[in-house]
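The complex appears here minus one protein chain, its other protein chains still in place.
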Amino acid sequence: MPGFDYAPAPESRSIVDIKPSYGLFVSGEFVDPVDGTAFKTISPATEEVLAEVATAGPSDVDRAVQAARSAYASVWGTMSGRDRAKYLYRIARIVQERARELAVLESLDNGKPIRESRDVDVPLVAAHFFYYAGWADKLAHAGFGPAPQPIGVAGQVIPWNFPLLMLAWKIAPALACGNTVVLKPAETTPLTALVFAEICQQADLPPGVVNIVTGAGETGAALVNHPAIDKVAFTGSTEVGRLIAKAVAGTRKRVTLELGGKAANIVFEDAPIDQAVEGIVNGIFFNQGHVCCAGSRLLVQESVADQVLESLKRRMTQLRVGDPLDKNTDIGAINSAEQLDRIRRLSEIGSSEGAERWSAPCELPDRGFWFAPTIFTGVTQAHRIAREEIFGPVLSVLTFRTPAEAVEKANNTPYGLSAGVWTEKGSRILAMADRLRAGVVWANTFNKFDPSSPFGGYKESGYGREGGRHGLEAYLAY
Amino acid sequence: MPPLLPATQRLPAVAAQDHDKITQVAARVDFTAMTASVIADLSEVARSATALRAFLHGLPGVDQVGAEQRAAMLATRSIKTTAKAYAIDLAIRMVDLTTLEGADTAGKVRALCAKAQRPDPADPSCPAVAAVCVYPAMVPTAVSALHGSGVHVASVATAFPSGQATLDVKIADTRAAVAAGADEIDMVINRGAFLSGHYLQVYEEIRAVRAACGAAHLKVILETGELATYDNVRRASWLAMLAGADFIKTSTGKVQPAATMPVTLVMLEAVRDFRDTTGRQVGVKPAGGIRTTKDAVRYLVLVNETAGEDWLDPHWFRFGASTLLNDLLMQRTKLTTGYYAGPDYFTVD
Partner (left out) sequence: MPTDRVDVRKTYKLFIGGAFPRSESGRTYQVTSAAGGFLANAALASRKDVRDAVVAARAAVPKWAGATAYNRGQVLYRVAELLEGRREQFAAEVTAFGEDPSTVHDAIDRWVWYAGWADKFAQVHGGANPVAGPYFNLSSPEPTGVVGIVAPAEPALLGLVSVVAPAIVTGNTVVILASEPRPLPAVSLAEVLATSDLPGGVVNILTGRPAETAPWLASHQDVNALDLTGVADPELATSLEQAAAGNLKRVVRPAAGPAWTADPGTARMAAFVETKTVWHPKGG
């Protein structure tokens, strides 16, 4: 009997028109950087160069901040909420219209499977703009006093794991509240942000309301430290978040930080096992594990540990790793050589510390950056792979005996972004949800996001919330 | 679920040394060492109503939203070219071509049997379907029409579709169909008894019908549209398998909703877990509501990624359908000829 192999089903690249080079988006126009340098952005799946992108130096950042300042003072800060809303609705609609293009481009530049960029990232981007568009003329009813005011110019720095979605999380609420922005996308994934700049042009958004400066860490630092910004919004590592918090100390800039995590995904013996296994897989392998809220620590009750692990391994053998543009791909490419190196290094530490490593059998492509879905069993709280954020498709499996032990282990981390609980017992879910120190608790589900639902961490996972009514607070003075 | 052996004993895990090239791991499970003892354990679960109830309610729950999302995700798999051609032929070979109408006549059944053997008269390479499924009274007609063709005769029985008859009548119904030459019996479970928690009664009825089947294969219809919850579907699946079902089947086709992807997902998980536990493989048959090639291919993906390729065979997976066949034939023609076919070119039987 011939096998039931799925033939490759690649999404067509032809819908995307990548320019050979991109400038900075300042005051509604693409401009060349003042110091003229550029960097290459590549497809992590093939290492093919996709485009050259400008590096913004301090004077470029300054120019962008001045543009934002001027747009804030002359147009956006004084525009009625009703009119701001209309611009945001326009943007939301254009994102929907260009959804396929954006999804393909995101998968090319980031390495994530097209199924995710198509079904998760881009729809959520549009939804986010729709959601915050509606708030723009209702801010007086948002619970921040009768006349909340915008803050001014927001400097926003976003990561490479959900490039366009993180842009939406930053820009939509900022603009809805009347702020203008200078946003720096990650250096490995600048392309969808630059297409978003085109979308701003397409929507006739007043020049300077959104400015995009590309570059690496120095560009981000120049933005965050620029004296004329009023607000810093950062998503990224706890390490960099700490540096930012230190850098803005004493400046009176408002700050929100969405940082790392080491979430516990807790499976009780009475869990709906098949869905729990799906949730474990989704929790750690969604987006190659490049997710700050990834369920990277599986805490499974000892009485079902063998059964859950066996199901998990069986399920992992079904995961299809490969071409991000193939509609059947479950796990795409690791975003960069640097990140792959980090994942490998921490995995080696896991092995050398005595945890047992198992990887799903899969053929990995010869070119590009790849890492097979991997679990470590026999992990304890003392292992580095149970404490440090790996940010890759690597799951550490720990066991527990009682609910109290599960809570204790789950909370035993400086992070506090998310947690998962799997049990069919309702009262236990509510008790666990109360006791877990995490900003998002997914019970009998995992990695769900919605524009109306606040997201953000406890402790060293950062502060501030994005999404929902709570997400307005970061961009309002009241 | 009953306790399984420790994973380490059954699933050889390989510590991958090389990141880029992970060696193939034998993920298949070795049943032989455990089968005998576990079956002995499972035979105990029906020793009393209390024990059976405890067992069925001890099965892991099913989260509705999670199950439906998994099924929906699998429905997005894209199957093209050679895989699609293979899938279409496989689906044709899995069809239980069905007519279950009050208006069924010998002529209608003979026409159906002809179609079952040569679904596409214009293309001899087109495979025959798995079986023709009829009411017991039509079994003799089907048997003679299909004689020697290899296409099985399946008969519904046990006061299909409601099952609301005494056990004696159900047994007699079954015996008559088997005596008339049916290869396969599609029985309905007693949903009333199931929903009122009388699991042992349901179990014993299946056992009795199983005995009446003799050599015929027994498909047990759960009528999942009336069981309403996925937890019930999982329990009824295990109940039927424990009682000796060769197949578990979703629906009669007379109740809406009939087969759905998530219901079939839950049943596929059940047969997978049942084989892991007992070593005995049980087939799955979604029936009712599967009308298009796209639907059928989605079900095959579901099988492939849930129970695994061992079930991708007419011996272990069937479609209870009638209109599905013509759509499969049209798509098959499209693949061979390159242009879209029209309904006028396929027989209406």
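Points to keep in mind about this one:
First chain written, first letter: the chains are A and B, and each begins at residue 1.
In this text, a residue touches a chain if its C-beta (ideal position, glycine included) is under 8 Å from a C-beta of that chain, and two chains touch if they have at least 3 such contacts.
From a predicted model like this one, the values you see are computed outputs, not experimental measurements.
Interface note: of A:L102, A:I280, A:A333 or A:A443, the residue touching the hidden chain in the full complex is A:A443. Only one residue from A:A99, A:I349 or A:I429 touches the chain missing from this view: A:I429.
Although one chain is hidden here, its contacts on chain A can still be listed: residues 127, 143, 145, 238, 241-243, 245-246, 249-250, 252, 257, 259, 414, 416, 429, 433, 438-445, 448, 450, 452-456, 458-460, 462-463, 465, 468-470, 473, 478. Listed by residue number, the positions of chain B touching the unshown chain are 63-66, 68, 228-229.
Operating definition for what follows: only the chains that are shown with their structure count from here on.
Taking the mean of the C-alpha atoms as each chain's centre, chain A and chain B sit 42 Å apart. The touching residues of chain A, counted against chain B in their complex, run 1-9, 115, 119, 270-275, 278-279, 306-307, 309-310, 313-314, 317-318, 327-328, 344, 347, 351, 356-364, 370-372, 374, 424, 444-445.
Looking at the complex, you find that chain B touches chain A at residues 1, 3-8, 10-11, 13-16, 19-25, 27, 60-63, 65-67, 69-70, 76-84, 86-87, 90, 266, 269, 300-301, 304-305, 309, 312-313.
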